[in-house]
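Every protein chain of the complex appears in place save one, which is left out.
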Amino acid sequence: MVESILSLLTLLGFPDWLQSVIIIMLKIVVILIPLLTAVAYFTLAERKVIAYMHVRIGPNRVGPRGLLQPIADAVKLMFKEIIIPHGADKALFLFAPVLSMAPALAAWAVIPFEAEMVLAQVDASLLYILALTSMGVYGVIIAGWASNSKYALLGAMRSAAQIVSYEIAMGFALVGVLMAAGSINLGEIVMGQQGGFWHWYWLPLFPLFVIYFISGVAETNRAPFDVAEGESEIVAGFHVDYSGMAFAVFFLAEYANMILVAMLAALMFLGGWLSPFEGIGIFADSWLAAPSILWLLVKTSLFMFLYLWFRATFPRYRYDQIMRLGWKVFIPITIVWILVIGVAIVAEVGPWFAAGVAHG
Amino acid sequence: MAYQPDRSQYPQRRPDGTLDIDLTSGKYLKLWQGPQHPGITGNMSVELTVCGDEVVAGKTHVGYLHRGFEKLMERRTFIQCFPIVCRICVPEPDFNEYCYAAAVEELAGITSPERANWIRTLILEMGRINSYMMYLGGQAGSLGQGVIGQWTTYARDLMLDRFEELTGARIYHMFILPGGVRDGLPEGFKQRMEETLKEIESILKDVYNVMYCNAVFKKRTVGIGYIDPQLLDSYGITGPTARAAGVAKDVRRDQPYLVYDQLDFEPITGKDSDIYTRADVRRRDLLMSVDLIRQILAKMPDSGELMAKLPNVLHWQIPRGETYIRGECSRGEYGYYLVTDGSGYPRRVNVRGPSYTHAVALLERLIVNINIADVAALMVSLHTYPPEIER
Partner (left out) sequence: MPQYRRADRIHQMLENYLPVLIFIAVGLVFGAFMVVLGMILSPSRPDDEKLSRYECGFEAFAGARSEFDVRFYLVAILFIIFDLEIAFLFPWATVLRELGLFGLLSMTLFLAILVVGFIYEWKKGALQWE
């Protein structure tokens, strides 16, 4: 398909560089549209799932079974006034949501959806993602400062401190994955897990797996770590003074980040697009054992569901408890486990660290 | 682990006892919590002075819901007062009806029939269950756990259905008239009540598993909001809040009214006096109410008078006198002080609601040295209802 578009563009007389830019833009659109749809329907899924856990029905008025609810929400937010409060720094106030949106989207450039199905085949893709997720802090901080509200500023400071603290635990967890896979490239990390369910990294890296996902929840400021927007204390945190589309952009960024964390967890610890039935005799030749993007989506949905489940059933941690958990529990555990993996690799403990599995 | 903050940055006290807080120093921040705030239990506000994350001083402001009931009643006949007393406390209105009716009966020399007393007790216990259900949802909600509130609202709705069956109304029942009650139990009520109680018990089991056994909930509530048992008398603390401090104060047992002396129960007490213990005492108290309702339904007479003979209520003059009627509502001791002067109107009605003592003076004392995140949980744990604070 790419070839036919290319030949069409050549026929139309586009120069080479423009051709490749157009192809890249098309690929970006192909990623963005499903992503934004997923974000929109994730909000509906959240309301529905939590509603059923609450013994309610949830949105069911707009469209069949409430399926058009996200669209109605988007339209409503689009036509709502964007209020810029007195004393706010107007330029920064409007720039902050953009700054939190851009990294949430751009991180998807290096996510492989299947072997070779990736926009940018970058060697340091994990490093790039780590860098971009940290960028999200700027949006939060700038929003809190620009709103000129105490609640917003308090929320922003807390949220920033929380994000950077959990970034460390997350970084250490990623180091463990890198050691196991011997590569920073996400595609190679997935390929390092070949061999079926028991070969995926969740088993040898179990503590890191748990810490990674919990840190991911904390990084995205979601329950039970949502002190930045804990409504019973600082109302809505950094976006208390935002309304209309400016708020919606924050919202979209948060949900895009949640999906990103879920997909990364699936890629790094649950074998990405690899099938759980791989290597089991009876499934050997069927489509069930074949790697496919469907597996990746199923695994990602699993983590996305966990997000909603946490939100429905957990009370909120207090801020100091969150910091203590991040610094005094997660970081020591990750450091210890990195050493354990180091020893396991040098001793070539199978099947994950056996000599033949190494990449890179 | 108990919460041990560093107090080195704390404000000093001036010689006259006030706190030396210099807002311009940048060390302290003043924050409003309420009235337009999701973490406040109702129409009141707390002016917080925080140092870092910790509250160093809190001042409560009430007056957003003052309707002047006590004054209104002085211009109404005794029977005209009856439909407005229940508006004083929305989630548990029956206590107002009972206390007012009992006060009027005492001064007018009327005794309500035995069967009416049983039905009154039944209604009071049903109202207690409703009130505790609301509390449980609020306590979990103040910590961001929304699911409990939804479950308990469902359970409360079942109880409201029983109320509707019995009294014809869901919120303001106006069933306990001076002189008795308006009606007996409807056909099949006992059996439907038993089904409701079973459902409530099963929901409470879920609530226990999801809320009380949750590690985060324990982390947020154990050791927070400690009330010294020695404070109980000086601050007028009653009810489950006092019982959680280990003092078995319960008007139902200490000074039995209605038919409580014929029922078999022991006041529930806790010992740690923190938010968790108060929540737990209330949960167990709720289960005790379920048990009490079963006892009442089993023991109550099925026939008999429901109403004592009243004079013409439009010209009802009650001889001079004064009385204080107390009862144990879900929040603590509830009392009506009624003075009559021989005319057709009450001379003075004073309502003693536990919410006022708990929400104003006690809160201002407990709020000091608490993390701002815990203020909402602390407020809810005192179980106060704003309409009752101000009347």
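In order of appearance the chains are A and B, and numbering begins at 1 in each one.
By our rule, a contact is a pair of C-beta atoms (placed from the backbone, for glycine too) under 8 Å apart; a residue touches a chain by one contact, two chains touch by 3 or more.
The model shown is predicted, which means the values in this text are computed figures rather than measured ones.
> For the chain left out of this view, which of A:205, A:248, A:289 or A:304 touches it?
Here the residue in touch with the unshown chain is A:248.
> Looking at A:153, A:208, A:270 or A:308, which makes contact with the chain not pictured?
A:153
> Pick out which of A:72, A:161 or A:210 touches the chain that's been left out of the picture.
A:161
> Given the contact definition stated above, which residue among A:83, A:117 or A:280 touches the chain not shown here?
Residue touching the chain left out of view: A:83.
> Hey, which chain A residues sit against the chain that's not shown?
Counting over the whole complex, chain A touches the hidden chain at residues 20-21, 24-25, 27-28, 32, 77-88, 94, 97-106, 108-110, 119-123, 126-128, 145, 147-154, 157, 160-161, 164-165, 167-168, 171-172, 174-176, 178-179, 182-184, 235, 240-241, 244-246, 248-249, 252-253, 319-320, 323-324, 327-328, 331-332, 335, 338-339, 342-343, 345-346, 358, 360.
Note that in this section only the chains that are shown with their structure count from here on.
> CA centre of chain A versus CA centre of chain B: separation in Å?
45
> Residue numbers of chain A touching chain B in their complex, please.
Of all residues in chain A, those touching chain B are 50, 53-56, 150-151, 223-224, 226-227, 230-235, 312-321.
> Given the complex with chain A, which residues does chain B contribute to the contact?
29, 31, 33, 37-39, 53, 140-147, 150-151, 154, 210-211, 214, 216-217, 219-220, 371-377
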